[in-house]
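With one protein chain removed, the remaining protein chains of the complex are shown where they sit.
Then we have chain A:
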Amino acid sequence: MPTHLTHLATCSPACTTRTWLSAPHPHLPILATACSDKTVRIYSLRDFRQLSTIGGGHKRSIRSCAWKGSTGSKGESVLATGSFDASAGIWRRWEDGRVSGDGRGEREGERDFTGGLAGGENGAEEEEEDEWRFAVILDGHDSEIKSLAFAPTAPLLATCSRDKSVWIWEELEGDNFETVAVLQEHGGDVKCVAWHPSEEVLASGSYDDDVRLWREDVDDWACCALLSGHEGTVWWVEFEGADGIYALGSQEELNEEQRVYVDARLKAGPRLISCSDDMTIRIWRRVPKEKPELPAGQIKTPSIWKNRDFEEEWVEEARLPQAHERPVYCVSWSRKTGRVASTGSDGKIVVYEEKWSRAAGVANGDGDGDVAMSGGGDAGPDMEDITAKKLKGSDGHKGGVTEWSVVAELENTHDVFEVNHVIWAPRADKGKRIEDEEVLVSTGDDGEVKIWTFDT
């Protein structure tokens, strides 16, 4: 198998102890790395040098960190940190590089544009240390926080813990975070949380081997779906990008079965991916409850799939080819290319790609126009047939309308150490070759954060 992953750089200086996770900033070329030395290191994605350290806030390892999304951030970067000390921290920093001399003094939403320091024009990543302001600490969990995530569609933060609970916090004015939900249905540590890209739906993965989905029902948050199947701790969950279907390529020249599948996928919305101690990586898809009243061509309106009924059914659509020999700790689903990367205890990084399966996709010659745009009220294979077919194919990558294959695999990526996290990030160094080029960022037990390029 040809290897398409190439080591580009290692962020320096590296941490001397285990690093858990690296989160790329939503729009700046920087990374935040959660370290077991109780700090977060900020690295530049331009030159891979460390820019600053955020420390002093947690008494134990920082297990996870997450950026607040760009919308509504008003020129301020907001980072949340989750620690084994059971607390979450919120940290802030102005992006224009202008902070007052007394950074810790200004809080509560006040913005000071007058006390400017020099050097703002190069952007946030060029600044010196100490401009990160500790804003607030979120207490409530009984034991280690494992993961946290800001919602992309609302001012909500989710945290999860070994105490088996998921907490949802609403950000109010002036660094106040109000607990809006404490969700306790999981039977074990909650290892990870991830938000749906366009709906207020939260996914969580647990030590109880289950994935649960949560959303608000009238006034209360509750579990709306239980995704069972993994035979080991679920280490990571992540939703597909809102436009994930387009990763399959042109909508032209599709055969009947493929067109029906595209329709079914559009109705189902973004899928969910999960990886586990059982060494498998699974893709789950929502089962739409109603037939569309609109012609199938009217797409991109997920709102028509809002159901009165609260509970949702999700099915395992596919299982990625098994490439790992030890627990899989993380998967990352590129929002740009639809490719999935995985890593874990065996130190491998594996990249997978979804394509139309050959069995279903050979009949491209009979394409009769642009499926996505034409009002396809025609009869053809029923959506349920496709769903059933996909389900039967879930033992692997065969038999479905689409199939996943390994397109790159690299061993010993962090010497002999375990790799805890991998994520796609926009490429920002001078070697960037194409618009929208992505790199992979891996974070390991050796304390290193490594950058990898991927070539097709």
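Some observations on this one:
Convention: a contact is a pair of C-beta atoms (placed from the backbone, for glycine too) under 8 Å apart; a residue touches a chain by one contact, two chains touch by 3 or more; residues count from 1.
Note that in this section contacts and distances are computed from a predicted model.
One chain of this complex is left out of the view, and of "tRNA-intron lyase", "MIP18 family-like domain-containing protein", "Ras-related protein Rab-30" or "Erg26, C-3 sterol dehydrogenase", the protein name its UniProt record gives is "MIP18 family-like domain-containing protein". Considering the whole complex, the residue from A:142, A:411 or A:455 that touches the absent chain is A:411. Touch with the chain that is not drawn comes from one residue among A:146, A:164, A:212 or A:282, which is A:146.
When you scan A:199, A:277, A:317 or A:354 for touch with the missing chain, the hit is A:277. Within chain A, the residues in touch with the undisplayed chain are 3, 7, 10, 14, 18, 36, 60-61, 63, 84, 143-144, 146, 162, 189, 191, 207, 233, 277, 325-327, 345-347, 410-418, 445-446, 448, 450.
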